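So the structure is just underneath, and the comments pick up after that.
Note that one protein chain is taken out, while the other chains of the complex remain in position.
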Amino acid sequence: MTTGTAFWYASRATGVISLMLLSVVMIFGILVNRQGRLPGLPRFAITGLHRNLSLLAVTFLGLHIVTAIADGYAHIPWLSTIVPFTSGYERFWIGLGTVAIDLVAAVIITSLLRDRLKASLWRAVHWLSYLSFPVTVVHAIGASKDLQSGWLLKLTAATVLAVVAAIGYRVTESMTDVPRADRVPEQFDRVDQEDTTRSLR
Amino acid sequence: MTERLRVNPILCTGHGLCAELIPEQISLDEWGYPILSNEPVPPALRKLARRAVTDCPTLALALVPDP
Partner (left out) sequence: MTAAIRDNLTNAYNATTAGAKVGPAGLPRLLPATGQPMELAEHLRVHGRTPYRGGAKMLIHTIESAGLTGRGGAAFPTHRKLTAVASQKGSPVVVGNGAEGEPASDKDKRLLWFSPHLVLDGLQLAAEAVGARQVHLYLHREPMLEQRVHSALAERASTGLDRIAVNLVTAPHRFLAGEESALANRVEGGAALPRFTPPRIFERGVGGAPTLVQNIETLAHLALISRYGPAWFRSVGTKAEPGSMLTTLRRADGSGGIAETAIGTPIAELLRLAEHPARAVLVGGYHGAWLTPEQARHLTLSNADLRPLGAAVGAGVLAALPADRCGIVESARVVRYLALESAGQCGPCLNGLPRIAATLSQLADHRSAPSARDDLARWSQLVERRGACHHPDGTVRFLRSALTVFADEVALHESGRCSAATTKPFLPIPTASPAYEQDWS
């Protein structure tokens, strides 16, 4: 086994792990937004895991990128880490990966600088994470044949399903959210329903 | 310079992390919204206070200088 092949295996492995981690991060992000709880976990753990797992994901993503470029066979230039569709090898699929890196980098950097940025800017960039996920998945399926068969295909399908389910949960729940301006009438209705004294009459 | 915690009640949606992280300074009312202590943040708790501020999902919590 040449060094090239070792790097190539490492890149594929770290790529799969990055995808899994990013999926979990997305699910946790949705949990934070909906004030969801996981049994046994305090609320700050949900936010904490969302943040810490994202940093872990970035680490594996970094390894995935470095090993892919270090591998001699594919000849992916360093430029391709930031500029999409500049790789000679598998230009389109790698290009998508670059797009995903750019999006994730924007989300991570703005989140690290969250205290210093305008909240509206941070929020706008954070929405890009919903774009980065499908881009990552398509890149993952197209850039190497690994995920197109066998247990990796099943794993990818399950992961994608989990994220889609989480997104579905967020969307349906938010449709039942009381719009801010209707909150007062809703509270009055709620308090009326809580009124236990009516039965005293 | 002493500091104290301050919450923006319009941004706050009652996630409640802050009360878990720094119960010495923040407790939750019966509706899940934070009740802040009148006392400034003691130096020993400063790190926890900063974490609560950073972790707040709606950026409603702030650490401000004690006037």
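Labels for the chains are A and B, by order of writing; each one numbers its residues from 1.
Note that a residue touches a chain if its C-beta (ideal position, glycine included) is under 8 Å from a C-beta of that chain, and two chains touch if they have at least 3 such contacts.
Treat the numbers as computed from the prediction; the structure is a model and nothing was measured.
Chemist: Determine and list the subunit A residues touching the chain excluded from the picture.
Modeler: So the residues of subunit A touching the missing chain come out as 179-185, 187-188, 190-192, 195-198, 200-201.
Chemist: Suppose we count only contacts with the excluded chain; which residues of subunit B make the list?
Modeler: Touch with the absent chain occurs at residues 8-14, 29-33, 35.
Note that only the chains that are shown with their structure count from here on.
Chemist: Return the distance between the CA-based centres of subunit A and subunit B, expressed in whole Å.
Modeler: Roughly 28 Å separates the two chain centres.
Chemist: How about subunit B: which of its residues touch subunit A in the complex?
Modeler: For this pair, the touching residues of subunit B are 13-17, 20-21, 53-55, 57, 59.
Chemist: Please name which positions on subunit A make contact with subunit B in the complex.
Modeler: Residues 32-33, 35, 42-44, 47-48, 51, 114-115, 119.
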